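Single-structure report; data block below.
For this view, one protein chain was removed and the others were kept in their places.
== chain A ==
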């Protein structure tokens, strides 16, 4: 394990989970699984003294350093990071906003492919997460289960036979497992079926969250589906609930809605995605919210074959790279909000120019 706080190289490439491949990757952006774990001989974070936190961080770091095969893992002391670097890791989804904003001793171990990270001193002492591109929960579970086994080999977890893994919040107790699938559902939004689809799933113990921008017309079209319960079912059952029961149904609805849009209003749809690409490729300044809105349309256009020469991985990467901390890291200096809007537009142009005027109707 290497201690490191220099992210300049990290900014130049993107994580495995953004490569835009994997099963159902036209609709499923990423599959994420996390496990919440606590050490048996410390209070939970809320009741930890500063010394306890330091002691937990040291204990966990020493145990991780001893794990065979973890030599290339980057270990980052979050307390030592600048605000911009913490924000950068949040945008990359390697740490949570909660741990970024917390105080005191805290850290994250990150694997070179950015497929997994282990947060130390988040809401629980350990938050292990694995993220894969597309709908790939089964192998994400195998990977995180093996990471958990490796850590458990040297760390005594807070656990009891009745309630399982004990967590700071009772909403995580038992397996400590949260499965989250990020979906891109623009056609269900355009056809105004999204609420109907999710309402039909209310009784299946999953949480669905959507992000709406300013007003109803600015939508990111991204939705996250997660398991709600963590106690009383095996990890495999919870993974199957989301990955085999819920998500495939939503995918099916989205595909039907896309087919409907293509068949019913092909010219309108093509016009819509082409305009979005036009704005992203030519604007001289653009906000983060507007970028998300238009990138969402372009992503759908790419997946429907209406835009042919922009790889979906590029679009996925642009979603992350155009966020504030990434832009500033890539630019190499701090930028105010208005300068960021200009830099964002320049960055988008650089990656999308040459894409205009192509993409015939199929």
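One rule holds in what follows: a contact is a pair of C-beta atoms (placed from the backbone, for glycine too) under 8 Å apart; a residue touches a chain by one contact, two chains touch by 3 or more; residues count from 1.
In this text, contacts and distances are computed from a predicted model.
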(request) Would you kindly match the missing chain to its UniProt protein name, picking from "Spermidine/putrescine transport system permease protein PotB", "Antagonist of KipI", "UvrB/uvrC motif protein" or "Cysteine desulfurase NifS"? (result) "UvrB/uvrC motif protein"
(request) Identify the residue among A:231, A:320 or A:335 that touches the chain left out of the display. (result) A:231
(request) Return the single residue from A:7, A:88, A:198 or A:253 that touches the missing chain. (result) A:198
(request) Based on the whole complex, identify which of A:191, A:207, A:266 or A:346 touches the chain you can't see. (result) A:207
(request) Using the touch rule from the top, list residues of chain A that touch the missing partner. (result) 34, 38, 40-47, 49, 51-52, 55, 90, 96-98, 101, 123, 145, 148-149, 152-153, 156-166, 168-171, 173-175, 177-178, 180, 194-195, 198-199, 201-202, 206-216, 226, 228-237, 289
